[in-house]
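Just one protein chain is left out here, and the rest sit where they should.
Labels run A, B, C, D, E, F, G, H and I following the written order; every chain starts at residue 1.
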Amino acid sequence: MLKLETFPNQFPNRDYEVEHTCPEFTAVCPKTGQPDFATIVISYVPDQKVLELKSLKYYLFSFRDRGIFYEHSINTILDDLVAACEPRRMIVTGHFNARGGITSKIVATHTAKK
Amino acid sequence: MLKLETFPNQFPNRDYEVEHTCPEFTAVCPKTGQPDFATIVISYVPDQKVLELKSLKYYLFSFRDRGIFYEHSINTILDDLVAACEPRRMIVTGHFNARGGITSKIVATHTAKK
Amino acid sequence: MLKLETFPNQFPNRDYEVEHTCPEFTAVCPKTGQPDFATIVISYVPDQKVLELKSLKYYLFSFRDRGIFYEHSINTILDDLVAACEPRRMIVTGHFNARGGITSKIVATHTAKK
Amino acid sequence: MLKLETFPNQFPNRDYEVEHTCPEFTAVCPKTGQPDFATIVISYVPDQKVLELKSLKYYLFSFRDRGIFYEHSINTILDDLVAACEPRRMIVTGHFNARGGITSKIVATHTAKK
Amino acid sequence: MLKLETFPNQFPNRDYEVEHTCPEFTAVCPKTGQPDFATIVISYVPDQKVLELKSLKYYLFSFRDRGIFYEHSINTILDDLVAACEPRRMIVTGHFNARGGITSKIVATHTAKK
Amino acid sequence: MLKLETFPNQFPNRDYEVEHTCPEFTAVCPKTGQPDFATIVISYVPDQKVLELKSLKYYLFSFRDRGIFYEHSINTILDDLVAACEPRRMIVTGHFNARGGITSKIVATHTAKK
Amino acid sequence: MLKLETFPNQFPNRDYEVEHTCPEFTAVCPKTGQPDFATIVISYVPDQKVLELKSLKYYLFSFRDRGIFYEHSINTILDDLVAACEPRRMIVTGHFNARGGITSKIVATHTAKK
Amino acid sequence: MLKLETFPNQFPNRDYEVEHTCPEFTAVCPKTGQPDFATIVISYVPDQKVLELKSLKYYLFSFRDRGIFYEHSINTILDDLVAACEPRRMIVTGHFNARGGITSKIVATHTAKK
Amino acid sequence: MLKLETFPNQFPNRDYEVEHTCPEFTAVCPKTGQPDFATIVISYVPDQKVLELKSLKYYLFSFRDRGIFYEHSINTILDDLVAACEPRRMIVTGHFNARGGITSKIVATHTAKK
Partner (left out) sequence: MLKLETFPNQFPNRDYEVEHTCPEFTAVCPKTGQPDFATIVISYVPDQKVLELKSLKYYLFSFRDRGIFYEHSINTILDDLVAACEPRRMIVTGHFNARGGITSKIVATHTAKK
């Protein structure tokens, strides 16, 4: 896995929200080998570390050749980002383009244990 | 009824949401024999089983020649999908095209008993 | 008043919502005799009876030649529909077209006494 | 028929366009007796007479109880307005609400003989 | 084939346009047997005959169980409607829902020989 | 100040909402003398009196030549309307057009003491 | 009338278009004394003089207390602006807010004689 | 730092909301020296002081040549505005244009200690 | 290059248009190695051969790992599709996502020599 970089949060005393939206996510369907396309929305409250935007972009691009199901990819992204920046809470949402006439949305949430 | 397939949920420790939207639902009005058209939205939190997308598509297409009222079709879909994947909770919504100048929306909800 | 028909609710054990939207409501202003136009939205949770769509359409059309104020018409529709289908709860909303440059929305709600 | 009023055009040396849009047109289907609804757009280049807006509104309201087909109503409006204001050219368009799942648009045009 | 009805055009001296839009067209893919969905737009200038709306609706519904390619269905509709009402000119457009991530539009035109 | 008229509420036993939207509000900036423009939204639950629409329109037009700040005008409208119709609760919102590239929204709320 | 200022066109050898859109035009109806509201669009090709934006704004504001019909105001604006900047061609369009449920658009055009 | 001006709140007994939206915020990326662009939304409940709009505009323009990260700029704006007008509560939101295909939103909130 | 399949045109006597829209095109920037994203629109008039949709999809997917400039990819697609189906005319358009804050559109056209 590509390394996700972070930088120190200069406002750790305040709960504030950061939301990144990437409409250019693509992975490969593990069944058919065909590409899937989605918009990924990452919303979180930083604790001590803030996600660096450029490494986030490269991380999301690293799914380009990976065979993975919708539900799996969103939960994997959540696990990887939580491990990297240890946020107070995080929501990852994937809006997947229509396949067989059906569009899909997957939403996974993490909340830090206090 | 067409068999609804599922696959094992790899993230059962986390409550996450899945939402499928199918704008190509069509059934037949039991009174007039004329076709009805709707967009069906299925939103649920998986427990141990995840709905497989392709069999879901075929299941929804199986209403194509069935005479059934709006309210009945949405509650039937909810019952069938709950039986197939035993979700933690599920909401099925139908947005029906105008008939006699009136559009209709039906929303039915299931929550698992703990 | 036109008779509002209903049919038996086949899923009375479940609280589910039905919403009908009629963008073709028209009545007459009791002051000026000029026609008023509105979109009427009827949202309810059926108990034992479900509103039949065709008779609902005729009922709404019956206001076409009636002189009645905005606030009065929405509360009257709510009273008539509640009497006809005895729902668990019902909301009637009217979105009225601009008169004198001002658009108006009226929302009236009924909840059954348990 | 209701009288359509006009007032003298103060800029007859210039070809300029006037367009009135009335989203509140309603007539009655001659087959079923049910109301039809449309948005009427009247676009014209005045010659010596300009259509007075208030009498135009009353004229369009006069169709409220009239049984008439889509195609007939638009051509009739064009004939009546041309007779009233003798424009250099005029286009009448009707955008009719869905009936049987089908929306319809009718466009009729008149150009003055020079 | 279902019979397409017409009625006499009362304004044959004027070239006017009629456009019908049906968002509820569905046919079957001849390769896969899966349903296809499209919005069909029919735009024409009547000569002596006007298409009757109800029989047009039934005609379009008659494709529901027919296996036919996109390009073929649009050209067939054009041929059938031209044969039925002999218009001065006609355009039939089909906007097909995404298949394999690709949406398609087909436009076929007929002009009467003078 | 222009007199705001009311009429008796015929449904005082029910809490229902009335919302009027006026996109044609204009006042004068007290600093620059330039006109300001806003959309005013008035939302309230009537008690014994209902605001009459025509006098409301004239009341809002009475600001046309008045020099007044955004925040002041919205709070003044709320005070005047509350005094006139003594509602159970009322919200007045002003959406002001861009000045210096900045649009502004002001929201003031009144709740009756029981 | 307020003076309309201009400044010299530095690119007179090239035909280029300038379009100003003012959504805050208001005048007074000469019949009822009630305010009218419109969006004014001014599109032109400068010759030797370019309209200065601030004086244009003040000029349009000068209609605020003037009783004038729709058709008259648009033709008057065109005449005044043509006199002030002598453009190669100019189009003035007014999109007037609904009165009696009817919105109106007026378009007047000027082309310089060569 | 540019001085932020305020004026006395004439309605301090009422909690009301003020929201200013500035779509013309631009700063400089501290890494690349390239300009960043954002829409800034400031929403607050005034206590004794109201933010004066013109000085707010100049304050936001003062970031034009400043190298600062997204997260830092939004928290800094919140700190500066809270210091200037001591509101009951305030939310500052920045909607940043896409960089590397990713758009970002930052939301920071302040609530006065009572 | 992936083989583009066609099938015989059953309506060669009629000039009709086919338009395919693929919002899931992705290639690689030859300078940076980063992925580019575009919506490709292919519009053509078939002569004797019609493009088969599935092979078109695979053909467009074949750019996924190819380093190629915007302008080059659109002209290459046009050349390949013209060679495959020899249309009467064809337009290929690419709408590319923002890079450095700038979106780009490329339009290339082919017309058969008669």
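Basically, a residue touches a chain if its C-beta (ideal position, glycine included) is under 8 Å from a C-beta of that chain, and two chains touch if they have at least 3 such contacts.
Computed from a predicted structure; not experimentally measured.
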Hidden partner interface residues of chain G, rising order: 9-11, 14-24, 46, 50, 53-54, 56-57
Chain F residues that touch the omitted chain in the full complex: 37, 97-99, 101
Chain not shown, touching residues in chain I: 70-72, 74-75, 99-110
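Quick note on the criterion: only the chains that are shown with their structure count from here on.
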Option reproducing the contacts of B-C, where over half of them reappear, out of B-D, A-E or A-B: A-B
Inter-centroid spacing, chain I versus chain H (mean Cα positions, whole Å): 45
Cα-centroid distance, chain C relative to chain E, in whole angstrom: 37
Per-residue overlap in chain E, given as positions that touch at least 2 other chains: 23-24, 37, 97, 99, 101
